[in-house]
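My questions will all concern the structure given below.
Removed: one protein chain of the complex. Kept in place: all other protein chains.
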């Protein structure tokens, strides 16, 4: 249970990090859309490992294969199944690690929950699991932008540890973010982040940080009160990501330090006579429903659990306390650059599902 | 859509703030539990308005009536419907307010979504909506504690604006919290909070802050990877609350400032030979699954939107910019004291549903 | 679990036969519809007991109260909760019966499933449970006919035991059916049915039979392949009714006696150039999707289990075989006349939900 996301644009993902293949099935995508493997591949390439010195050296070209739901480049309205075979898996890589519960990893809790665990790698708890989400998001984007061509969204690394960019998002573009190996569009801060990542890597340590995401030109009216509010759907989407521990919509925790009179977004009429808010501290939602302003949120990722320093832990089979170190390997020491397209992917899935939910209401049109 | 919470312990709530009644239907509660209106009432009383000078003066005794699912004080396994009639509603109270879109409220977005809105009060966007959740949580608690008698949870006001209690939760109890009108168990800080609230009230302004929640002795193995991880379920539960804008599990955003070597919770054997973690920065979850340690999370609430200061906005029917002030009324100027039992309620619902999901797996026992 | 019907037009029902109240919550009804208690009452009145000599004499005026979701006669888009209080309940009526497992009733299986059972009447297994469905169907009809004013549906008693009407449905109307106390629009057959029912009543026995239902002018394209085909949704809707044991779409079992060349519905162009089928043996669906022809199906109801003849059974508490008779009471001896509006109700719910599912697809318009 728990491997399906969405009510009407339903995405089911599958695959273990070191199993045969990863993938997804999308049920609910309308017929008549132009879709092919190249479009999906473009999305996957942004997420794939080995893109730079700052991410894992696991070698996966992550080539996708569409198994169903598309004929001659057109969606049929039937389930779209996409698979990505695992190439650089090595079940034996992890044999030593299998003897202990690695701190911060899901080894111990997987054992508690299932009575056993995938014997190699993180199984479904690995960040590799997100490849299916990204494939599905490519489909979501094709669909949603076919209806709202102006809709666009971008995420970026706003902070790594205490190194934070203060750049306003009005001053950079998606392309600016993608030019950066760190996916931080602030060149000076980016340099500091690179140094911090390489330092941590050298120390065998890891770093966390924050990703900010903005969606522009989204339709108003998205979000289903009361339990499926737009921010609640985003929150669960983000907290379902590996290493994600926190979420805030709009100015989030910062708003808790303001008076209501400082925090309320007041309405005005713009020059086209439309209602806007002067500020956007709410992040584009009131009462769980989008107001047509930009959707803005932040997601916090802990420093990843895989470090190469000595740690205390307990052995699996005979429950002995030991000290252990992971032999230096190929893991990311900072997941944030690669988490950017994954945050975007989950946002695409949320917006698409919420749009479909809202599109069922036609009475008042 | 969006008014049902949970997969197996399914709670559907209904009711507008100034409608006939609020309520909930709980589908999935097992048969054979002792349950009656007194047990539910006790829960409702902690949430009800008018408890002190620091909360709204709306007068609702919030008496519940059980319509189904219980016979002679025993649950039947059938849906439990509970209603709470609205007494102190006054549809006309709001007639002036109905002419403008109140900043920060859901008036405007409700109009965008539904093409109309409840003409009085906040409809479903009102915090009054949460009364059904609290009634359902009373049932959840009865069920879950019948299986795990040691399981207990408590939430408290940790911070209002910048006034923060640094008290460790090991040093106070549920009873200590309940003694406080602010639900802050730190007497010195509580005094400062009271002053801040009364000042804000006098100024016609409002305050936000943070609630912390801890659940002890919860079973290990709860949480459904990947999309229904325990923290993802909690996040959506909390973000579905009115005025909630942020969520963090464990040390959340704070962990983003640490190295992995500082943040990982290392395992050891306690004196009974069980595996524990020395620290609990993860908040009791790894990979979305509870590890048996205390579950800990924080929830941020914005200062509520209802303030009595002059604000700019736009009128509903003829789209004119105007300045307006809400005549001083009975609204809370700080929602946090009353939000404490609501945060707990959502946590009870999440834990109960996750327990039921996990209880379907019996192979490995 | 199992008390909610529908994916987008979600109806949750609650209430035990001899509890405080019956009711439903409808989540997903769009805003802006004209709705009030009179409209719902009209539906309920068709189902309510005591309408004639041929049905139960239990006296229930079945007055409904709308608790939420409607303001000034207009739906708000929020959950609509409706309750119907039980008046003529008499928990003590059944005290003798509580000592044995009544053959054909759910007493024994309820005990097996829940470990206990409602101590009076049939609890949720009673046909009284359907009152919430009928209330919800009134809402569904208002919504669906606001979009498809020509859509109409009617069910009628086609057969009671071996007494069958051969009248073609093109020869009678909804009004003709409603004029009949038996809801059989064939006056000669109706007379025979009345006699059969009164005879069975006198004998303390019960009768089953078949209801046929036709929906005209329904939109094409309804039905979600593969598991939520239109006929699959109807089948589960009907088999969820008390005493229903069989379902067939179109000519159903009769088609199994034909060659494919006899059974296929061949296409032609009618005088407006639209595609029609010359015959409608499929009942208006191919591949689980409505084709725009009339939807037709039959539902079989067993003779109800409550009879007043002596039967063999086993006692509840001490598991002794005994012979027992139910003292003559007020039960229907033939449920079919009152089942007609219930069959229609479930059909309204299915069509509305399927329409909403289909309305999310807008690409090709």
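Letters are used for the chains, namely A, B and C, taken in the order the chains are written, and counting of residues starts over at 1 for each.
Here is the rule we go by: contacts are C-beta pairs under 8 Å (C-beta built on N, C-alpha and C of every residue); 3 or more make two chains touch, one makes a residue touch a chain.
Only a predicted model underlies this, so the values are computations on that prediction, with no experimental measurement involved.
Set against the missing chain, the residues A:23, A:103, A:208 or A:284 yield one that touches it, A:23. Residue A:77 is the one among A:77, A:242 or A:260 that touches the chain missing from this view. If you put the missing chain back, the residues of subunit A touching it would be 1-4, 8, 10, 12-16, 19-23, 25, 27-28, 30-32, 65-69, 71-72, 74, 76-81, 83, 113-120, 123-124.
Contact between subunit B and the unshown chain involves residues 7-8, 28, 30-33, 77-78, 143, 146-147, 225, 356-357, 359-364.
Summarising the interface, subunit C meets the missing chain with residues 1-5, 7, 13, 101, 103-106, 108-110, 112-116, 122, 124-125, 129, 159, 161-162, 200, 203, 205-210, 220-221, 223-229, 231-240, 242, 245-253, 255-269, 273, 275, 277-278, 282-283, 285-292, 300-307, 309, 311-314, 319, 321, 333, 357-358, 360-361, 363-364.
By definition in this document, only the chains that are shown with their structure count from here on.
In this structure subunit A contacts its sequence twin subunit B using mostly the same residue numbers, the overlap exceeding half. Averaged Cα coordinates give subunit A a centre that lies 46 Å from the centre of subunit C. Between the CA-based centres of subunit B and subunit C the separation comes to 39 Å, rounded to the whole angstrom.
Averaged Cα coordinates give subunit A a centre that lies 26 Å from the centre of subunit B. Those residues of subunit C in touch with two or more other chains are numbered 8, 28, 30-32, 77-78.
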